[in-house]
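Structure, as structure tokens:
Just one protein chain is left out here, and the rest sit where they should.
So that you can tell them apart, the chains are marked A and B in the order they are listed, and the count of residues begins at 1 in each.
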Amino acid sequence: MVTRQKIMTPQALLVLSVLGLVLAWLPLRANMQAPPQRIVSLIPAVTEMLFAVGADSQVVGVGSFDHYPPAVENLPRVGALLDPDLERILALRPDLVVVYRTQADLKQQLARSKIPIFEYAHAGLPDITRTMRQLGIAIGRAPEAEKVAGGIERALDGIRKRVAERPRPRVLVVFGRESGALRGIYASGGVGFINDMLTIAGGTNVIAQVNRESIQATTELILARRPDVILELRGTSATAQEIATMRADWNALKSVPAVANDRVHIIADERVVVPGPRVAEGTALLAGALHPQAFR
Amino acid sequence: MTSGIRRRVMLTVGAFGAVAAAAIALAPLVGSTPVDLRRALDRSIPFDQNVDAQILFVARLPRTLAGAVVGAALASAGVVFQGLLRNPLATPFTLGVSAGAALGAMLAITFNWSFAAFGISTVPMASFAGSLGAVLIVYALARARHSGLSTDVLLLAGVTMNAFFSALILFVQYFADFAETYRTLRWLMGDLDVSSYEPLITATPLILAAFVVFAWLARPLNVLSLGPDGAASRGVDVARVQRSAFLSGSVVTGAAVSVAGPIGFVGIIIPHLVRLMVGPDHRVVLPASALFGAAFLVGCDVLSRTLMSPIELPVGVITALIGGPFFLWLLVRKS
Partner (left out) sequence: MLRAADVHFAYRTGTPILRGVSVDVQPGTLTGILGPNGSGKSTLLRILAGILRPSRGTVTIDDVNLERIARKTVARRIAVVPQETHLAFDYTVLEVALMGRYPHLAAFEIEGPADFDIARNALRTTGTLGLADRLFATLSGGEKQRVIIAAALAQIAAPGSADHALLLLDEPTTALDVGYVLETANLLRDLQRERPLAIVVCTHDLNFAAALCDFLVLLKDGEIRAAAATEAVLTPANIRAVYGVDAEVRYHDSARHLVVVPLGRVGTSPP
């Protein structure tokens, strides 16, 4: 007779089940704890996210470079990536602090003070909605976060569909250079949220094969890659005069198709440089520049 | 032996000149993008559509020429400052010129200034203004205690200015955001991608004028190495020579830095190497260093363009990577 080896005694099974239930219940219990009411955010994009999901009243401190929505101008500022002010942060008695993943010192200090943190790492476009959802869970506004994130994804999808049939121009996306000269040009490589925005907006990055988010584009590179369109992104607003000057700077490279065909666009709008809730609006701006007929 | 010096000068200038000419001729042919030389020179294709010609004449040639001019300027300025301070370890940046230039550039980048004139854009203008400011302060300080120009006080004033301007740079950086700080750091590493001839058209006449002064300074600098009293007793107008050396050296350095940022090591490696090859007579060392400096920086630029293409390494990094081991070798050789 073959006896089946007992894997577990009934008693052991019972103990394990109870243990399992307890362990499964603990995170639920954490979630059922009160959501943070005194949030400090050092990151502009995350601050926007907090306000977008309706957590206005839960935010007590923002970073130095946070400007949207206008309500943040009334909140105390606690520094940013390079200079977080620990004293100010602690003085606000936060129960959640949103920090950059790379701020090792700050994270250590907050851990010593037993203050929970939410880590943010700058990444691609899909990570924006992912961060929103995670943030929503962390601050007890998961349904609102889901709604906003879903809205962003639908808007992006809409843009994608609108430009789907159109030929994709080869684009150089510039997000920084010396004023008045074509020097120190920083362009987006094949990774990062700017590149993702470009892809959705119906363009192909001329330097897509460089796997970096930011590369200093030399004159030779631009001449060799011959972009059909040049998009210059700027986070601050610009007067018509400034825009005209910026476009005129590119005339030094007349042989580039984008310059020859007058397809150099300056987009001076915060929404194209902040990887936050308004990223779909930013993407629409890019799409509008690339495919004006589809976005009349 | 009778016409020895003239012959040596001519031989040296000939040899180094050939090297520099070869470097300038060959450098535009090398790069991250393959260029068809025949197509580039084909006149039948309109220039605006000839990509090979564009890359050659708009991207590569200006930066090769910039490398030559900046390299010649920094190397010969190094020789002059070493002669002035009677110290082979002096560089064109010892007396505060580059710190002033860096402060000017940083202010322009951080506060996004915009004032272009004479075809020069803001950052080079601001950096040249900064370097002149530093030079004038150092000069005023050094003159305050002496009717002449005491090199000890000059050195002290220069080192102090370097420290003071560096502190100001840190202070300005506080107002800068991450991107601006990065751009300033990148500027400090040197950048020869001038993309047009305009910066050169403005800087080159200044540099050439200073070269004329250098030619006049060559022999007095020889005698000056005996010390200011030794030189004075031999009929050298020490105050005038020191003043001319300081001002012309600073103008050359300021102009070079405004074109391409403060590229280090050129001003100290080249004079050393050249002296090892041709001896310390400034009449030979000055032209040789200018030519060799031109060839050297053009070569470093080629490396910066090709080592990690299509990404470009800052040329200051290349010169530092060559300069560090060079000094180690010098040290080992001396002991």
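Convention: a contact is a pair of C-beta atoms (placed from the backbone, for glycine too) under 8 Å apart; a residue touches a chain by one contact, two chains touch by 3 or more.
In this text the structure is predicted, and so the values were computed from the model without any measurement.
Peer 1: Which visible chains touch the chain that is not shown?
Peer 2: B
Peer 1: Of the residues listed, B:T160, B:Q173 or B:N222, which one is in contact with the missing chain?
Peer 2: B:N222
Peer 1: Which parts of chain B face the unshown chain closely enough to count as touching?
Peer 2: Given the touch definition above, chain B has residues 1-3, 5-6, 82-83, 86-88, 145-146, 215-216, 219-220, 222-223, 225-227, 229-230, 232-237, 275, 279-281 touching the missing chain.
To be clear about the criterion, only the chains that are shown with their structure count from here on.
Peer 1: Using the touch rule from the top, collect the residues of chain A that touch chain B in their complex.
Peer 2: For chain A paired with chain B, touching residues are 65, 80-83, 176, 178-184, 186, 207, 210, 212, 215-216, 218-221, 223-224, 226, 252-255, 260.
Peer 1: Applying the document's contact rule, which stretches of chain B touch chain A when the two form their complex?
Peer 2: 31-33, 47-51, 54-55, 58-60, 63, 109, 112-114, 116, 121-123, 174, 177-179, 181, 183, 186-187, 191, 193-196, 305, 310-312
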